[in-house]
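Structure in structure tokens, see below.
Just one protein chain is left out here, and the rest sit where they should.
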Amino acid sequence: MNDWVIALIKVVFIWTWTLIIATIMTWVERRGSAMIQDRLGPNRAGPFGLFQPLADGIKLFTKEDIIPEKAHKILFNLGPILFALPAFSAYAVVPFGDKIVIGGKEILLQVADVNVGFLYIVAVGSMAVYGIVVGGWGSNNKYSILGGLRSTAQLISYEVPWGIVLLTTVMVYGTFSLREISLAQQGTFLGFLPNWGIFKQPLGFILFIVTAYAEANRVPFDLPEAESEIVAGYHTEYGSMRLGLYLFGEYVNMYTLAALMVTLFFGAWHLPYVDMSKFLSPFAYGIASFLVFFAKVAFFLWLFVWVRWTVPRFRYDQVMGLGWKALIPLALANLFITALVVQLTV
Amino acid sequence: MARPVVEKKYSFTERIYLYEIVKGLGLTWKHFVKNFTASLKRGPHTVPTCWQYPEDRREISPIFRGEHLLLLDEQGREKCVGCGMCARACPAKCITVKRGKVAEGEESRYAGKTYCEEFQIDLLRCIFCGFCEEACPKGAIALGKGYELARYTPGECQLTKEKMLANYRREKELGILKPPRKPVPVAGAAKEAAAKAKGADEGKAKD
Amino acid sequence: MSRQLDAQAGHGTGDFVTINIGPSHPAMHGTLRVVALTDGETIVEADPEIGYLHRGVEKLAENLTYHQFIPITDRLNYCSAITNNVAYEMAVEKLMGIEIPDKAKVIRSIMMELARISDHIVCVGILGVDLGAFTPFFYLFIQREELYEIFEWYNGARLTNTFGRIGGVEADLPEDFEERWRRLVPNLRKAIDETDKLLTHNRIWMDRTIGVTAFSAEDALNWGFTGPCLRACGVKRDLRKDEPYYLYDQLSFEVPVGKHGDVFDRYMVRMIEMEESIKLVDQLLKIYKEFGPDDPLMAKVPKVLKGPEGEVYAAIESPNGELGFYVKGDGSDKPYRVKIRPPCYMVYQAFPELVKGEMVADLIACLSSLNIIAGELDR
Partner (left out) sequence: MDFQERVKACVGDDLVSMTEFRGDVSVTVPRTRIVQVLTRLKEAEGLKFDFLSDLFGVDNSALGKGKKKGKKEDEEAPAAPKPPRYEVVYLLLSIEYNHRLMVKVQVEEGQMEVPTVTSIWKAANWPEREVFDMFGIRFKGHPNMKRLLMWDGFPAHPLRKDYPLEGEGEERRLVYGDA
């Protein structure tokens, strides 16, 4: 098979896959929140209400597409696209499994094994803020602008500790490639722990997960769309599928961040203490690695939902305070200690 | 205005955010597991909040104040005599009653000598306070169990005599008619009765 | 938009933005409107505008008989309709010089304490929702549902109870009342406890509430605060203690007092008051059991109530504070003038002072913690 064809298949697969996950996530969020809150949630469409996202999608598609009269037409249209595109493309460098052998050909379960995968993620990830700001500005609505501004400030401040944590992991593994980082997490650490990033970087993991919540605009950092304060934030004026794109983009972002968490800190597709490749056929191993990876991602996706329905929301200045006064110093200290340890041990 | 400055004093576990958040996560997880297992069960009202409405309905109080009924007595005669006390007691002024004299030969249909020719309740105005029920000297009107009051047109919201009688028949069939109102014990009533029994003198003296 | 604010924005020192919050906004309970002049996220000035739910209740009162006005009072503070009913009935009874039977007093007190719990549940739950914590809201509201069931079994309505009649109450407590209450108490305590666990010590919650819109006791008194909002400022004033009505002077209960008058203190005062109310109902039920089933529930009142010429003011401690009714009679069967003194009316007029210099998010938190009920505010 041609490499191009394989790449194309991988791209199509991962797009469909993330879309499906994002769709299912809307269901998980609604049902999960319901269960947490002693409710039932949507359970009418299909078994367990599984077709609810479908119904939602149909609703979003068939709703009238309204552009406010005083809105900036181009920016208003551009907003959702700018938000959704980076969300979809960021996943390109994140692996979703080890490798699979089909017809004697070894296929990496990753769209592109770029050796500067980190930089790509950071670069594309920060693009998403433009979608929010442009959408917020283009709507010509004060709540939207407030949401956009909040989002900008928040994403910019949290990208710093996020970047520093990423840098720390790079230092630990000595590579920018996400695949190599994944591979390096096999085996055991200190003899009895799985050789996962979380055990090497416990503080780094906490910092990463906090900043990831802020990057994904999830509670407790959902200020850009804090509904009780600024109605719906940047997407107040949006309706129909434009709104759908924003909502989808958010879930895709969540998926990417969860996958990144697994890749960096939770041993990617490795099971603790067990090397699957030794007793599984290469094809079965490919599938198994994918499934293990996804199971881990699913846990973090659930954590996103779980946390959302447990904690209250921050205030704008407190988010800034936390970012600049707590997370950045901690991230820097973490970086410093890691550097020291790496320097001493190597 | 001098705003008081409040010093925030946090204990260590409060200061680090995560301890309390993890505790909270534990609590919500407990709820999740409980409700998840409950939701797998069949049957009405498996989780505390939800009733699967059209299929499952919550039990409503035997003295619920819903859509009105016009009551018949044991012989199937209309109790209402059309006196209009309900209309006078109504704070929302939603009742219209027209009194009519019972024609000869129709005595078997009506309990009294007069009857209501026309009895209309405007459900759009009604506030379901139940004062009509209390005001009625014959116990002819009652607030029933009907709580599904959505209608398509304003005209359908006019509760006519026929509709109220139909409501009564339906509720009687279902056996959910309101138990008759217990008379409220009034202060001094017992004493007065006793005084009457003893003699008029004491009753006067007490006054 | 407020003309005042426009002028200020025009030649002010900074670039201010006027944000119009409400009347239809997710955080505006009922239909309130606040025009806020903001400098970034900080509020320079806020101007609450009320009247969106003005239904002319006082005018209605003048055109209805004394009795007919009772259902209308349900619609004032719809979170605790029973306290409104009782406050009005108390005023009318005072006007007519009716002394209601002791059993009716006990029943009224019991129902009022239940209504207090349900009102505080709404306030605390909504405060959580407005600060982004959805879950405690549901844990509490399930219990409120049970409370409503108790109301429903008492006289057939859940929200707009039309409780009591002038001269007493319309019915005895249902037979299964105590059983229901006993069944409810552990669940209610658990729900309050869970709310406490999820919120009180959570640093995010503490940051959002402690010190936010703090108010001093003198200011609070000057602005006419009553109820939990005043107690949160550190003034121990509760009409149940200070001007005891019904049987409250025979009951033992604590009046929780805050310190700073901030959102956190208001929240805590309400949380503790719920506990106290549970204890109060238990005590009242003990008293209730001493009465026989045939003890009078109604004082002897004439069929057509005619108020004497004169005017009275009677107030009770409603969940929100001092709820008073001024009733003036002119000898006819209709009140000549009824003036309602809603507690949150007085509290809400201090709103611009409260939120000045705070952030937009605090405005919402403050509003929910004051428990502004539009029905009561606008009448």
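As written, the chains take the letters A, B and C, and residue 1 is the first residue of each chain.
Definition applied: contacts are C-beta pairs under 8 Å (C-beta built on N, C-alpha and C of every residue); 3 or more make two chains touch, one makes a residue touch a chain.
Since the model is a prediction, treat every value here as computed from it, not as a measurement.
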Across the complex, visible chains touched by the hidden chain are C
Considering the complete complex, of C:45, C:322, C:358 or C:376, the missing chain is touched by C:322
Which of C:44, C:204 or C:312 touches the missing chain? It is C:312
Subunit C positions in touch with the non-displayed chain are 4, 50-51, 54, 56, 58-60, 62-63, 94-95, 97, 221-224, 235, 237, 242-243, 310-313, 315, 322, 324, 326, 328, 330-332, 334, 336-337, 339, 341, 345-346, 348-350, 353, 378-379
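Here is the rule we use: only the chains that are shown with their structure count from here on.
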Among line, ring, star, complete and other, the chain touch graph is complete
Rounded to the nearest Å, the gap between Cα centres of subunit A and subunit B is 52
Distance between the CA centroids of subunit A and subunit C (whole Å) is 44
Note: subunit C sits from subunit B at a C-alpha centroid distance in Å of 24
For subunit C, residue numbers touching 2 or more other chains are 135, 138-139, 142, 198, 202, 204, 207
Multi-chain contacts in subunit B, i.e. residues touching at least two other chains, fall at 21, 24, 27-28, 31, 48-49
Note: in the complex, subunit B contacts subunit C through residues 1-8, 10, 13-17, 20-21, 23-24, 27-28, 31, 48-49, 60-65, 89-92, 127-131, 134, 143, 182, 184-190
Subunit A partner, complex, touching residues on subunit C are 17, 19-20, 25-27, 41, 128-135, 137-139, 142, 198-199, 202, 204-205, 207-208, 359-362, 364
Subunit A contacts subunit B in the complex at 32, 34-40, 43, 206, 306-307, 309-311
